[in-house]
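Sending over a structure as structure tokens; questions will come in a sec.
Only one protein chain is missing; all other protein chains are in place.
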Amino acid sequence: MANIFPRWSNWLPFKIIFCLLILGGGVSAGVWYYLNPEYMRVGYQPSQPVPFSHKIHAGQLGMDCRYCHSFVETSAYSNIPTTQVCMNCHSQIQRENPKLQPVHDSWKSGKPIEWVQIHKTPEHVYFHHSVHVNRGVSCVSCHGKVNEMDEVYHAESHSMAWCLTCHRNPSEFLRPVSEVTNLDWKPSEGKTQREIGAALVNEWHVNPPVKNCAGCHR
Amino acid sequence: MSKRIFQHPEEPQTGKRYWRSLGQLQDTPEFRQWMHREFPQGASEIDGNDVSRRGFLQFMGASVALAGLSLASCRRPLKNLVPFTKAVEWSVPGKALFFASVMPTRNGGMPLVVTTFDGRPTKIEGNPLHPVNKGTTDVWAQSSVLDLYDPQRSKDVLSLGKKSDFVSFEKDLEEILKTSADGSGVAFLVDGIVSPTRERLRRKVLAKYPKAMWATYEPNGNDLEVAAAAVAFGNGHEVVNRLDQADIVLTVDRDILGVEGDIASVRGFAARRKVDGPKANMNRLYVVENRYTLTGGMSDHRLRLAASRSGAFLKALAAQVAKLSGDQFLATLAAGLKVVDTKIKDKWVEECAADLWAHKGKALVLAGNKQPVAVQALALAVNVSLGALGKTIELKKSAVDASASIAELAEELRKGAVKGLFILGGNPVYNAPADVHWAEAQAKAKTVVHLSIDQNETSAKAHWHVPAAHYLEQWEDCYASDGSYVVGQPVILPLYNGITGNELLAKIAGISADPLTLVRDTFAEVTSASGDYSAVWAKTLKNGFFSNASAKSIEAALRVDAVTKAIGDSPAASLADGQFELVFITDSKVDDGRYANNGWLQELPDPVTKLTWDNAALLSPAAARKLGVDTGDVIRLSMGEKKLEIAALVLPGHADDSISVAVGYGRTEVGSVGKSVGVNVFPFQTTVDRRFLTGVSALKTGRRHALAITQEHGALEGRGADITRQATTQEWSENAENKDFFKKMGIDAHAPANFSLYTHPPLDDVHGWGMAVDLNSCIGCAACMTACQAENNIPIVGKEQVINGREMHWMRTDRYFASEGGDADEPEMVSQPMMCQQCENAPCETVCPVNATVHSEDGLNVMAYNRCIGTRYCANNCPFKVRRFNFFDYNQRSITNLYRWNLISEKGTPDSIQMQKNPNVTVRMRGVMEKCTFCVQRVQEAKIAAKVKSSDSGVQPRVPADSFTSACAQVCPTEAIVFGDIRNPESRIAKLKEDQRGYRLLEYLNTENRVWYLARIRNPNPKMPDAARAGSASKGGHGHGGSHGHTSSQNGGHA
Amino acid sequence: MSQSRKVYGLGAEFESAASLMSAAEKIRDAGFSHWDVHTPFPIHGMDKAMGLGKSNLSAVVFVGGLLGFLTGISLVTIPSFFIYPMIVHGKPYTWATLPAFFPIIFELTVLFSAFTAVGTMFAMNQLPRLHHPVFNWDRFTRFTDDGFLMVIEARDSKFSESRTKALLEEIGAKNVTLIHD
Partner (left out) sequence: MADSSVKLETPHELVRPALVDHGRSIQWVTENVSNIVESSTPKWWLLSFCITSPIALMGLICIVYQISNGVGVWGENHPNGWAWDITNFVFWIGIGHAGTLISAVLFLTRQKWRTSINRAAEAMTLFAVVCAGIFPAIHVGRVWYAWFLAPIPNTNAIWPNFRSPLLWDVFAVSTYFSVSVLFWFVGLIPDLATLRDRAKSRVAQIIYGVLALGWRGGNRQWRHYEMAYLLLAGLSTPLVLSVHSIVSFDFATSIMPGWHTTIFPPYFVAGAIFGGFAMVLTIMLPAARIFPQINDMITRNHVDKMAKIILLTGSIVGYAYLMELFVAWYGANKFEGFTFFTARANIDGKGWYQWAYWIMMFCNVISPQIFWFKKMRTNYVVVFVVCQFVNVGMWFERFTIIVTSLAQDFLPSSWGHYSPSTTEILTFVGTFGIFLSLFLLFMRFLPMIAISEVKGVTPEADPHNHHLKH
């Protein structure tokens, strides 16, 4: 009887295995990279109905975050400002600017401006703004340098692992409560973030939930 | 990642919307309309659909409209944040607002504080400032929030069953009134709510139409009690029972702690059950009743006796009391009461009377409020003889004028004298006494206007049906049972265009004023305020009530002649041997049928029978043997022409010659929840036989009917000393110094000390949450279960799934019947609330393969729903079986099509039901395990508040002692459940857990529970014939509570 | 099977396991090194008859098993002890609690060992190898039925077409055939 298989078939199994390994590795790497909040969320920058520039308002004009997001210190939610808030200034300033037309329209008609949501907490996660901003977690830690964004984008991944980096090690992120809305804050000369943070953790008895699932999942 | 401008494509108008389809099938015009009215500034512009639960939360500051996910935006769906255009006062997105309000009930208003999130009420609590309930509520108040959102509530004005509108109705209303200038031919039938504004408007209406007829009907009302008080003390007198003043209480066929009492009685009783030691002045409760009730469950001595023999019992008792007191008059009265049988246990009556007499001035006898007037009057006479007047019973002036009865109104109707009939609330077509033949009578009226919150049997037979506003939707007022004036503030605009009865009355009286003005005017009248009373008003609104000085108790003497006459005129109730009496009991859930469409109430197990979604014929084991039936067998009850087929439910401790059936079931014109639930027994009830009907025969039919009973097994199986520990006052006094007396009972008496090979990981939070449940004051009313359901978004599962054993209640009230010899005829009843014990060494945790349930540093067994894959292993390994599994997608699927193939059946919940959900608690999906969390959302909010308060001050954030509590503890009318921080020495729980009576369940398992039960104390009268049986529930088997106590007292020194 | 192709070796057939065994002893003694016997089942004692020692597969499997053991220990301890220790059932994460982790460590040890054993066996046996010169011998397939075959490879230094053939026939071989590559 002759050989059933030609000579080249001897390498075939190894070639197939090699290809499968490459494919499997590629798929894993792809899933790892693409199906990750780091990819899925970071960089999301929808266009908004009003080309509101945080860079101008919070950056150049130096407005405090809390002027518009007024309930961030008291509520779980950081509210989106009402049209009224816009009109506080824009009834006087830049009245003719066509970019502001939707705001004026809203004010006149009473129809709200429909902003596009960027940061979305999953339904099973209970994030509380006020407890963070009142305990020295800056806006910039989660939202990035909004004061440098013309149009806001998703700056951080907001995955659970990402949350835990701070919950496990708050000293890497904390700053004095007065500097929370100062997005450009840097540790003062001669001190590192870790030193400042560690001192604050100690002084304020900071003890974020780490093992307590119910801290965020109720 | 580089920044990318992301241009969401235009959403196509007909685009498929499949991203989170929570409410999209419910894009009903009503909902849109409602939103338009509620949020006129903005929200109406948003599509009404796709409002997810938490999305709704963001409505005020940031409403969310979800758009369909089109292919071009596969990265993430477009979601909009829609703020108001103008800020709304008080509104902070994400924060709850609390409003004081009141729930009108026939026993007076229940003062409330309503929690609202962004304009939608989600939870009801008692008003902590009000002396009547001190922040506690009951089952019905808790469930009423679901009624508000009932998607099947009445939404439209109906004219002869066809949709109409208010304009046409008003036109017709004028027509009716035009025909009768003086009110002749106009009649009103109202329910039993005591509202000052209604009273004021009534007078206005009657002033304008002096010949109009005003009748009241409340099927489960206390009209006979009022009548008895009128006989005894004169018209306009009402009796107030002061259980807090009574050392000895005797109830005869009166479920004073259950459906025939009010929260004031319950709290008064419980106040005397809070014992800190064997010397405490605990009251003693004698109960004579035909079936086990919550009152019977709390009794120290219980005599089971057919309801129709109550008169005979009271006769015997009165005779005894008369003998002891030498009160000749009482002796005459007792002799005057006609009774047929004398099957009363003489010794029992003698000793009971002796005990009452021995506590003269501190004794209270309560007769059933639906017993014949003569019986009730005799009971009042006994009380007078016992010196109760002014001490354990007080008299007050009735807040309402006397009205005609429904029978009198029916008579007028039959005469054809009534042209326009206004029925405000109620459902007489369904629940009027049979001999009134109401439906027939009502048909005689030319025009019938029916105002009610739902379209019921009466609406179907009325010419006009007008939707009523829920009490949370409109301004109302009430008198609380202490006489204080309570304001009902609306917390939401009427969802379905309902109006109040007051509005209608005002219209008839020709007053054009909005409901607020109507109430304010009444307020001015009640408080006799003159000039600018806005400050008083504002304070009243804030506090929710105004203490009314005019509600003080009054004095009156017993009207000897009237009582003698009433007793003499009363016919004898007879119960022949071999026949049954049929007892009409007030249902603890649907009441007179009004709550039939409330899923929470339908699924709430009856505190005694544990029956859900049904009513049944309760009978004793002996009667069941006699009829050859068991639980679930359908029996036929017949009385003359009337026949009724209903499933039997064998209830230990029931009187043998008695069958009890709850009224309020078998509604026909009702929403889908209440449809074909139970059997209607109102056709058996007559104006005379309000409580019982003698001479009923019962027959086995041979058919079976599946009853959904949540607790399959009611016996303790000799485990009473392990699970429900008890001692008598005597046993306790003997062991007063033994710290371990209650801790070493049952298996714990001889199990070796626990030890572990491991050191427990530190639970090092500054807080440690714990709970104590005082079994001595817990009456088992199940208000905690409903509160938990409302707070924690617990779904209902429907009758079929309850039968399958899948009810979702996180906490249950276990009810055991136990007796030493297994005597099912004379058992003791014990109730025990059972929730997650939050074991420090939680057996459920280690078995979870995915770490979905772990422990928090503050001592909670926490459950991360989103991590759960649903192996159910944790539930299996829970010794208390308190974990609940979502066998189906109860929040996405109607309970009627759970078995339809998922892929082809409808999903989604009505928006209005979603609006009830607590935004701070995850709504769980199918396949997920859930359980009591000690209301971790409240814990977290409290901790967050403490942290926010501490901010950068450097003060250790710490939740102040007893500054918040769990939903079950908050609602508990007897304050039997106490929740708090065991690490805070000032908290109540820290003290209670050290109580001598404190024990933890199954201590020998070393689970280190965080729930401490405080053992129940029985206070038997040693002279009573049944005194030796007291506490028998925790005897039998290995664990004899008492005797082991003695053993452990010897061991105590070594331990 | 053209004659011009390279010679792979000589194939020979024997009557029984016993005769093959004695033939193998003789070939061994003749000092051949690149040869093999092909049998329907492993013949007890043939290793010795061919002058082969014990397979050293077991040593490799030990290493594989050890790797599995270490993987198991790391897998169960690193996340639970170091990355995210949680409070579960009141039990600490200390080495004293290792028994509770042992089942997984054990299973991984077995799993790794088994895969190592099979993988190494394949490697040592050069499997899979679908094409092989011996299959060119048309009587070769008898080894899966009841044939007791011997193949001496041409690359053996002692190999000589004629002399080896004679040797084989002398020790009882039948159907001695030249196998081409």
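Just so it is clear, A, B and C label the chains in written order, and each chain counts residues from 1 on its own.
By definition in this document, a residue touches a chain if its C-beta (ideal position, glycine included) is under 8 Å from a C-beta of that chain, and two chains touch if they have at least 3 such contacts.
Values in this document were obtained by computation on a predicted structure and should not be read as measured data.
Engineer: Wait, the hidden chain, what does it touch out of the ones we have here?
Structural biologist: Within the full complex, the chain not displayed touches A, B, C.
Engineer: State which residues belonging to chain A touch the missing partner chain.
Structural biologist: 1, 4-5, 10, 36-38, 157, 159-162, 164
Engineer: Residue-wise, where is chain B in contact with the chain that is not depicted?
Structural biologist: Here the touching residues of chain B are 711-719, 722-723, 746-747, 750, 801, 804-807, 812, 814-816, 832, 834, 843, 846-851, 867-873, 875-877, 879-881, 884-889, 898-903, 925-929, 1001-1002, 1005, 1007, 1037-1039.
Engineer: Pick out the residues on chain C that sit against the missing chain.
Structural biologist: For chain C, the residues touching the absent chain are 15-21, 24, 36-47, 50, 52, 54-55, 57-58, 61, 75-76, 79-80, 83-84, 88-89, 91, 97, 100-101, 103-104, 106-108, 110-111, 113-115, 117-118, 120-122, 124-125, 127-132, 134-135, 141, 143-146, 151.
Note that in this section only the chains that are shown with their structure count from here on.
Engineer: Is the number of contacting C-beta pairs greater for B-C or for A-B?
Structural biologist: More contacting C-beta pairs are found at A-B.
Engineer: Can you give the whole-Å distance between the Cα centres of chain A and chain C?
Structural biologist: Centre-to-centre distance between chain A and chain C: 58 Å.
Engineer: How big is the gap, in whole Å, between where the Cα atoms of chain B centre and where those of chain C centre?
Structural biologist: Between these chains, centre-to-centre, one finds 78 Å.
Engineer: Distance-wise, how many Å sit between the C-alpha centres of chain A and chain B, to the nearest whole number?
Structural biologist: Here the centre of chain B sits 46 Å away from the centre of chain A.
Engineer: Which parts of chain C, given as residue numbers and ranges, touch two or more other chains?
Structural biologist: Residues 85-87.
Engineer: What are the residue numbers in chain B that touch two or more other chains?
Structural biologist: 854-857, in rising order.
Engineer: Which chain A residues qualify as touching chain B in the complex?
Structural biologist: Those residues of chain A that touch chain B are 38-47, 71, 73-77, 79-85, 106-107, 110-117, 120, 122-124, 126, 128, 130-131, 134-136, 151, 153, 176-178, 200, 203-205, 207, 209, 211-215, 217-218.
Engineer: Give every residue of chain B touching chain A within the complex, in rising order.
Structural biologist: Residues 1-8, 40-42, 45-46, 52-54, 57-58, 61-65, 75-76, 78-87, 92-95, 765, 854-858, 860, 862-867, 920-923, 933, 936-937, 939-940, 944, 947-948, 950-957.
Engineer: In the complex formed with chain C, which residues of chain B make contact?
Structural biologist: It is residues 756-761, 763, 840-843, 845-846, 848, 851, 854-857, 1008 of chain B that touch chain C.
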